[in-house]
Every structure is written in C-alpha cells, then in structure tokens.
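Here the complex is missing one protein chain, while the rest keep their positions.
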Amino acid sequence: MTYALEIKDLRKSFGKTDIIRGINLAVNTGERIAVIGPNGAGKSTLFNLISGRLMPSSGEVLLNGQLINGKKPYEINRLGLSRSFQITNIFPKLSVFENLRCGLLWHLGYRYSFLRFLSNLDDANARTEELVRQIGLEKKRNVEAVNLTYAEQRALEIGVTIAGGANVILLDEPTAGMSKTETSHFIALIKHVTVGKTLLTVEHDMGVVFGLADKIAVVVYGEVIAFDTPAAVRANARVQEAYLGSSVADAQGAGH
Amino acid sequence: MLKLQDIHAYYGKSHVLHGVSFEVGKGEIVALLGRNGSGRSTTAKAIMGLVYAEGQMEWKGQDILRKKAYEIAHLGLGYVPENRDIFPKLTVSQNLLLGQKGSGKGSRWTFKDMYEMFPRLKEREHTEAGVLSGGEQQMLTLCRTLMGDPDLIIIDEPTEGLAPKIVELVGQYLQTLKSRGISVLLIEQKLTIAMHISDRALVMGHGSIVFDGTPDSLRADAAIRKEWLEV
Amino acid sequence: MEFFVISLLNGLSYGLLLFMLSSGLTLIFSMMGVLNFAHTSFYMLGAYFAFTISGVVGFWPALVIAPLVVFVLGAAFERYCLRRVHKFGHVPELLVTFGLSYLILEVVQLIWGRSVVPYGLPPQLEGPLFTIFGTQFPKSKSFIMLVAVLMLVSVWLLLTRTRIGLVIQAALKHPEMVESLGHNVPRVFMLVFGGGAALAGLAGVIGGNTYVTEPAMAGAVGSIVFVVVVVGGMGSLAGAFLASLLIGVLQTFAVAMDQSIGGAFQSLGVAVTDKTFGYELLQLKISQIAPILPYLFLVLILIFRPKGLLGTRED
Amino acid sequence: QKGETVKIAMIEGLSGPFANVGQNQLKSWQFVAENLTAAENPAGVKFEIVGMDSKSSPQEALNLLKAASDQGFRYVTQGNGSNVAVPLSDAVGKANERNPGKEIVYLNYAAVDPVLTNDKCNYWHFRLDADTSMKMEALTSFMKDQPNIKKVYLLNQNYSHGQQVAKYFKEGLARKRPDAQIVGDDLHPLGQVKDFAPYVAKIKQSGADTLVTGNWGQDMTLLIKALNDAGLKIPVYAYYAGVSGTPTALASGGDLEVYQIAYNHSNYTGRMNQLMVDFQKKFSDDFYTFSVYNGLVALSNAMAKAKSTDPIKVSAALEGLKFSGFNGESEIRKTDHQMQQGLWISKWQKVDAKNKYNVEKTGYTFVPVKYLEPYVASTPTSCQMKRPNAG
Partner (left out) sequence: MDNSISNRSKPMNVSRVVIWSLFAIAMIVAPLIFRSSLALTILSQMGYLIIICLSYNMIFGQGGMLSFGHAVYTGMGAFISIHAMNLAAEGSFKVPLVLIPLVGGIGGMFFAILFGFVTTKKAGTTFAMITLGIGELVASMSLMFPGFFGGEGGVTSNRTYGTFLGATFGPQIQVYYLIAVYCFICTALMFAFTGTPLGRILNAVRDNPERVEFIGYNTQRVRYFAFIIAGFFAGIGGGLAAINFEIVNASDSLSGVRSGGYLLFTFLGGATFFFGPIIGAVLLVLASVLLSELTKAWLLYLGLVFLLMVMFAPGGVASLVMMNLRVARFGRFKPFWILYAGLIVTGAFLVVGAAALVEMVYHVQLNAALGPEVHFAGLTLDTSSLGSWLGAAAVALVGLGLMEIVRRKFARAWGAAQEFIEAEIKRREAA
C-alpha cells in the first residue's frame, strides 16, 4: 500500500552542520502523529523539508506515493499537503474571513482568476463561513488579523492551514503560548477539523501529545529514535533520558 | 527594589491596566500569573517604559515612570519579552554582544558563562539567530538580557516552546540568578514551575492584581484559582 | 598601452568619485533601510556651503566646517522629520526625503541663485599632479581619490570597531527590544543619518570645485548613487567600494569600444542594413551607451545576484 | 494699432533645471520690449511679455498654450528646446485650424531643430534663430579657410540635436574640406556623463586637432573641464558656450581655445552694446538672446505693414518681411519662415582694451573672429507651406 507520507533516509545539512541525519518515517492515511524531541533536534526543519520550504540534501519524500522533494511549496500544497508555522504566519492586513478564503481559493479551482467576483463564489464563501465557525472566530469575522489576540491568531493560523482541504496536515507547535484551558479547547478543535486526515504535529506539551496522537515520533539530534504508540514511547528509556528528563538532574546539553 | 503603585496603562486609547500595585524585593522571585489577556505582558512593558503608563513607579527609590527604555535598562532592569524578539539577521554572538551595555566590563556575566549554561548556543555561535530553533531562540533571549547585568530581570513566559527537560533547566537557572542576588519577576503560564520556584505569587485579572501571597496560600485558595486562573 | 594606462587611471578616479558620492548613502540605505532621495541634495549643500565658507575663511577650513554644517542639518532632519515617519515604513520615509530634496533645491536656488557659482579650486589643488604619456592628471582628482579612500577606512572602522552597525540592524527589526537592552536607539539613528549626510557634504566640498557647483548637480548624480549601493550589495561597504571601482572602470573602457551588435553580425556575414529590423538598436555602439551601462549592470545584477556583489541581505 | 498693447505669452521652463536660462530670457524679452525706440517700433505698439512656466515639459507647454489662448494671448514665444518647440508648433497649427478667430502666432527664438522649417514647417511658426543646418553651413565655411584643421573629432549628445550637429557638420565638411578627416564621431547619452575624462582620452588617442560639439549645460562645462584637466589644448568649436552659467564654469576651467558659432558675439558696439550694458546694470545678468530683439522689431514692422495687430494679418505680413535687425538687413524667408541672417564665429578670451564686455563678470568675453553673410549660411528647405485660404 502507499503511505500518506513516506520519508526515506532524509538528510539536511547547513554548511558543515548536519541537522537532519537520515530520517525514515512512514505515515498511514488518517493517522495522527506527534513529533517530539529536544529543542533544536530538527523537528521544524523536518517540516520545512517536507513542505518544500527547504531543499533536502539527500533522501526522498513521498506524498501519497508521489515523490515531492525538490518541488516548490506551492506545488506541494497543490498536491494536498498543508502546514502551519511555529511563529504565526498569516495575512496581517486581511480580515479573518479573507485570510481563510485566501486559503481555499486555489483548491476550489479559482486559481489566478480575475474574471469573477469573490462575492459570487458561493462555494468558497460557504466554506469560509463554515471555517470561521469551526475555529470559533465568528465574532471577529471582519477584524483584521493583526488586531486579533495571540490565541485567536493561532486559531486563524490553523484555519488557514486546513482551509484548502489538504489531506496531509503538518502543525508546528500549534498550542504554544496558550493557557491550559485554551489548549484543551484548541486540541478539540484540531481533532475536529482533521477528522479523516493525516496529521503530523510538533508539540512540547506532553498533555497535548498524549491526548492527540495515535503514534509518536521522537526526533533527537536529527534522527528518529523512536516511532511508536504513546504508551510505548513514554516507557522508552532513551526517550526519557533525551527528552522528558523527569528524573535526570544533569539536563544540560539538550539535543545531545 | 521595584515598587508599582496604582499603575494605569494604555495602548493608544485602549485602557489596559486599571491600577496595578505590587513590589518586588531584592533577591526575590515573584511569579505574575493570570489568564491570557489579563495584562501581565503589559505590566512588564509598562515597567520598561514601552507603553504609556500613569501612576507611581519606583526602582531603587528612583522614579522611573517617565524614563526612556534605555535609561531604565541602564538603571539595572532587564527584560525578556514574550515573543523573544531576537535579531534574526545577526549571529548568536552578535545578539549577545548587543545585550551588553557599554564595554561589558564589570558585568557578573560573560560570554563564557552563557555558553556554559547553554552549550547549544556555543555550537551555534556564528549562526544567524533567525534560523535557530524555537527553543534555541528562547535560550538566546534569556542570555542576551543577562549580558546587560541587570539587578532585576522581568521574564515573560520563558518556558514557552521549550522541551520539558529544558523547562526544568530554566527553573534551576532562575534559582541561580536568585542566589546571586538578582530579583526576578516571572510571568508564567505553567503554574507548576512558577509555584515551585517562586517566593511570592501575584495573580492578575482584568488589568489589576487580584491576589498577592505565597505560592502555598495560592494553592490553598481554590476560589481565586478557579476564578482567575483556570476556568 | 598608453591608452590603457590612462583609461585605467580615469576609471579608478571616476570609480572613487562614485564611491565618495555614495559612501554616505551606503551607510544610510543599507543600515537604516531608508531610500534617501535627498542624499545628493546633501552633496549639493556641501558644495554650496563650502563655496560660501571658503570665501570667508578659505578652502581648507571649509573642508571641515561645511560637512559639519551638513551633519547638523542631516541630524536635525532625522530628528524632526524622518523619525516621525519611521514607524510607517519605508515608503513614507522615501517620500519625506523626496519632499526634502525639493525643498533643498529651492532653498539653494533662493540663496545662491539658479546659475553656476564660481566655486574654484584652492591654489594647492590646481594644476596637474603628474603627466604620463603627455596627458596630465589633475591634483584635484587625486585629492578626491585620497578622500574617498579615507572615507572608506573611517567608515569601515566605525562599523567594525563599534556596535553602531549592530544596534541599527537590530533596531530595524525590534526597536523596543534594543532600547530595553539599554541602547539609545533614536540617538544612534540620528548620528548615522547625520553622518551619512556629512559624508555626502564632504563629497560636495571637493566635488563642487573639481566639477561644477550648480543647482542641477544633485539631480545629475541622483540615481547613480543607488546603482552603486545596490550593485555592491545592501549592507556592504566593501561591496559599494568594489561596485564603484567596477562601474568606473567598466564605463571608462566602454567609452573606447566602438563595436556594435550590428557590427558583430556583419563580421559574421549577416547583412545589416538600415532596412533590418531594429537597425537603430543594432548600430548603437557600446561607447554610445557607456554612461548608462551602470543601469544595465544594475538590472542584470539584481536578476542574477539579488544580494549584490558582496551583500548579505536580500530584503 | 498705434498705442495698442500686444500681449505675448512666453511659454518657457522657468523652474526646474533650465530655470536660469528661462528666467534670463524672460527678462530679455521684457527688457527689450520696454526699451524699443520709435525707429525700432514703427507700429508704435506696446509689447507686454508674460512668462508662463512650462517646466521644460512639452505637455505642460501645451496646457499653457490653452491657458494663454483662454486669456486672450494671440502671440506666444518659446525657444528653449526643440522638444517643446515641435509639439508647440504642431499644437498651434491645430488649434488655429480648429478655433478660427482665435489664431495664435508662434515666435521661436531659439529652438534650432531644422525639422521645424522643413518637414514639420507650419504657417504660424516663425524662427528667429538660425537652425543647425545653417550654423554648420557657416561653421564649415569658416573652416574652409583654416588650413591647420586636419583632423576633426565630433562629440555630441545622443539625441536629435546632437545627432543633427554631427550630421550637418559631416555633410558640410565633406563638401568644403574634403581633405580634412573626421577622426572620431562620438555620441554620449544626454546628461548622463559625470566625468568626460574617458572621452578626452579617446579624443587624444585619435590624434584630433579640432573638436566640434553641440553640447550644452553640464555636458558642455564638464567636457571643457576634462579637456583642461588632461591638458589637451585643441580648439573647440561649440554651439552653446555663452548660455547662462556656462561662461562661469568655462572661466574656472582655464585657458582653452573655444570658438562659438552663433548669430552674435559679446562685443557689439552701438545699439546692441547699449542694450547689453543696460541689461547687465539692471539685472546683473547678461543679455545674450539677441533673437529677442529681432523678434520684436520684426513683429512691429509687420504690424506696421499690416496696419493691424490681428495675428492673421500680421503673420501674412511677417512672411517674406525684410527689416533691419541687429546684424543689419534681415529677412524672414517666405517659403519656410526661417529668418535669414548672418552668423558669427567668436572666440572665448580674456577681456582686453578692444573687447570690453565682461561676460558673467568672469573677465572673459566672446571676441568676433569672422562674420559670415546671410547667403553663406542659408540652406535650402523642403518645406511645403500650407497657408490658410483666408487671411
């Protein structure tokens, strides 16, 4: 069978530094994967490689069986992969509604069209309205994105990411900066909007990780040292030592 | 050391702080807790002179309310903002260099100390800070502020985006600061750490302080926690 | 050989002139990101001030005083105008400098009139420095070359020996953060802008009498200075230096080249007559477009190497 | 018509880069208009000149033409730049065709593109200056008698004026001095050269003994400076050495052999000298646009002849008009409305006992070297003048 996302011996180095050192990962359609690991382990870099923001030094990335490495971000997105960013990355001067609508125009086939009015694109507008509701920003529908609170911006970030209806979704620390209550709301939201989709998410909040993921991939120093169910990962001694560090007093040298 | 009395702060015309009063003593770690949007970051900015504020504010007995940010910094206040604000096009060491005031002589902290504390930074010394991982950036901001040798450091959500292991590390690090006589005003979301290391806890709600006491008493006060922290 | 040596010398001296004109802009444009359209107006001011001041106290004191006066004006402009619009972004900054360039031009014309002013060389700089192959090389140009090199060295020292460059770059991104770290950002901006203006003023003091001092002198070099800075690479003083020399030499040698595209075709056996499509373009000689080659160079550089020759930034 | 006021709109760049020249010429017009004697003004009208600022932009000039027409002007004048003159002449022609009863006469006192009195000639346009073909005709006639001119270098601005200078010069030289050689013919972009040293090196390398250039403004002064700097002391034959500002710059350049080809020089005696001296006294500026004088005198003569100030009648009278101008008998040729006049070669040198007029107070002056009679400078025209039926 083909995997939704398959990564084969992926490597990336910046100058002389090897950051991603041979990652292999295969994700089935519909799975929710949490990617965890120490700071600087290469999680965001991995996402950047998959989504086309960076070019791999070597290795392969396959999306639904199709080789996508070396493609431009927009090409990869058109093939059904969408991602969010660790640092909020939306359209600050556009309203919430417009942000979301931009997210889905390409995928509804409107592309570079300049011969029809947005307001007449009923399918796009209906979808957008639904998205606005899904991410709980009805009241801020017409507010410019810059004027949203941090948590609202994060929600919008996710909204823009899922708007196009991509099947494979990568979320980079979606709950960072949120309070506990907000986080739990947010997790529910993510679960809700990604039903039936393949999800990869980077997280540091273990509560979220264990609440959300079917499987966990642990990235340490550019390698996947474990890829298993939450229970198994939690029990894994290497993971504890490298990442969770609950008992390890000498916690220096994160990432080594 | 730091004393705020009835501080009101504004973003343009919008009134955010409605009379905030508290004190931070020497060598004390004070946690400032509260929900998103309650005004904690604004309090920090008000102290640093980055938002327009009214009221009374004293630092080491000196009025600092109308002073410019760089003057305040020179008086020995350090600030680590919540969104990190690293300088992306400068290298790690240049970022640290900017943390120094003047020549950096006589500072309690040197480059070496910083690199020892976070060896990861040493490795990335000549890398542009903009490409650092989220966690690395967080470490860098902490160190950058320390380079300026502050007597009180205001830290806004330092554990944000850090791996659990590093979070612990930061906790230890704050206690090290305390042991060197530096006061800390810690703005936190993660109650566990904050409660664990702080000497005193403040809770903010709707732009004013609604609780001021020891962590233990806060732990005991379920009503406050329920109303202002967790719901 | 003879022609080669003389042209090389001409090229270098022209290149250094360009560097002198644009070094201040490099400082302002690359560090503060301000597209300062009034840069050459400060150049003009330097020349006029020097003209007036040297009439009173002589050229050599004017060489020092005039740039200082320009410094004060530049710093004041930063303090009272540019600073206000800084927060609105680059385009308003640019427009403010645009407005300023109008104002300076008009005020200069009001004070000094609309014609050339008789701003001459001091006796020490008159006449040739040396003669090779029967062609003289004037002292005034040698002086320009000397000053340009001194500018390079001093600006370079300023940037590498102090944290000013870092503070400014950092402040462009997060000004509040830099202030919170204890740096007086507004003052640094003011000094840098004033300094850039003063460099332009200094260029004016010696450019004005080596060439011509008149109201059109600012406009005449208005866009070439941007070419130098951009070709060299934003944020790179060395790049600006290299670009100046390169443009100077390139243009000087291009003047000597009477080849044309049409000529090239003809030597390949393709007939080119005035009936051929694009005949006017084909018969244009390289020497005829030499002075606008820098713009072509600019476009090509930006297409193939947007960072510029030695630049590090691309924004 | 006696005692009538004739208003002339001077549409010219009065601000911007060419403002100094425009302002000078506006003063010249006003000054001459005020000082016409009875003999010079047989019609006895009062000329009133109003300056309108076109900023040297053709489109602005056309706007101003409308404004002038609205305000009742029937005479306009312009000269600085054929880029304005050609559109203006064209627009005057069209406007007169479309608005009968509001005809306008256009006096061109300085734009020298030959096209204005050839392919694009227009009944309402009268040129008071000599065009490039005439100047080059005269210049080459002068060179015919200069045996030491053997190798000529042409350096001009790469636009129509510079291209025409080169073209007409080469034609004339080939006819009159087939033995002389053109050793270089360079064109450079208008106003883009900051340092002429490379060109000077090229001129030197070519072994030229004479330089001919139509350059003006910065392109002229910088060229002279570069020649001086390099110590290349060959004679320069120039068009616009005497225009506002250029003499000041020339003087700071040092001693160079510069000849000017123009309809005048700076050391007239008699009436013109008087005007120059008075002008300098009044404005502390030089009066050098003599065509202004010819223009007003011709206009007044035509008005006297037509016994009217009506532009239709006056323009009919101007055609073929013979009058006594500053260079003696002059004629406005009927076929193309080009004034036929004698031309001068003058030389830039220090003021001396005989030649006292101090140009721009530089201590230098343009001393006449040779006068070329009108017939020498005259060139044929291809103009097919379309005359309005009425009139």
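The letters A, B, C and D name the chains in turn, as written, and every chain counts its residues from 1.
One rule holds in what follows: contacts are C-beta pairs under 8 Å (C-beta built on N, C-alpha and C of every residue); 3 or more make two chains touch, one makes a residue touch a chain.
Remember, predicted model here, so these are calculated numbers, not experimental data.
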| item | value |
| --- | --- |
| Visible chains that the absent chain touches, using the contact criterion stated earlier | A, B, C, D |
| From C:M234, C:A254 or C:L309, residue that would touch the chain that is not displayed | C:M234 |
| Touch with the omitted chain, as defined above, among A:I19, A:I33, A:L63 or A:L121 | A:L121 |
| Of D:K7, D:K55, D:R271 or D:K305, the residue in touch with the unshown chain | D:K55 |
| Identified contact with the non-displayed chain, of D:A39, D:A67, D:A174 or D:V277 | D:A67 |
| Sole contact to the chain not displayed, among A:K12, A:R32, A:R101 or A:K197 | A:R101 |
| Those residues of subunit A which, in the complete complex, touch the missing chain | 51-53, 72-74, 77-78, 82-83, 85, 89-95, 98, 101-107, 110-119, 121, 139-140, 142, 144, 160-161, 163-164 |
| Subunit C residues touching the omitted chain (full complex) | 33, 35, 81, 84-85, 88, 90-92, 94-96, 98-103, 105-107, 109-110, 113, 223, 226-227, 230, 234, 279-281, 284, 288-289, 292, 295-296, 298-299, 302-303, 306, 314-315 |
| Interface with the unshown chain - residue positions in subunit B | 12-14 |
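In this section, only the chains that are shown with their structure count from here on.
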Groups of chains joined by contact, in the absence of subunit C: A, B | D
| item | value |
| --- | --- |
| Common touching chains of subunit D and subunit A | none |
| Maximum inter-chain contact count - chain pair | C-D |
| Whole-Å separation of chain centres (CA-atom averages), subunit A against subunit B | 30 |
| Centre-to-centre distance between subunit D and subunit C (centres being mean Cα positions), rounded to whole Å | 35 |
| Computed distance of Cα centres, subunit C from subunit A, in Å | 48 |
| Overall pattern in which the protein chains touch one another (line/ring/star/complete/other) | line |
| Sites on subunit D touched by subunit C in the complex | 17, 19-20, 23, 158, 186-189, 191-195, 197-199, 201-202, 204-205, 217-218, 221-222, 225, 229-232, 244-246, 248-249, 251-252, 360, 362 |
| Parts of subunit B lying in touch with subunit C, wherever the complex brings them together | 48, 50, 68-70, 72-74, 78-79, 81, 85, 87-90, 94-95, 97-99, 101, 144-145, 148 |
| Of all residues in subunit C, those that touch subunit D in their complex | 2-3, 6-7, 10-11, 13-14, 17-18, 109, 113-121, 128, 131, 134-138, 140-141, 209, 211-212, 214-217, 219-221, 224, 251-253, 255-256, 287-292 |
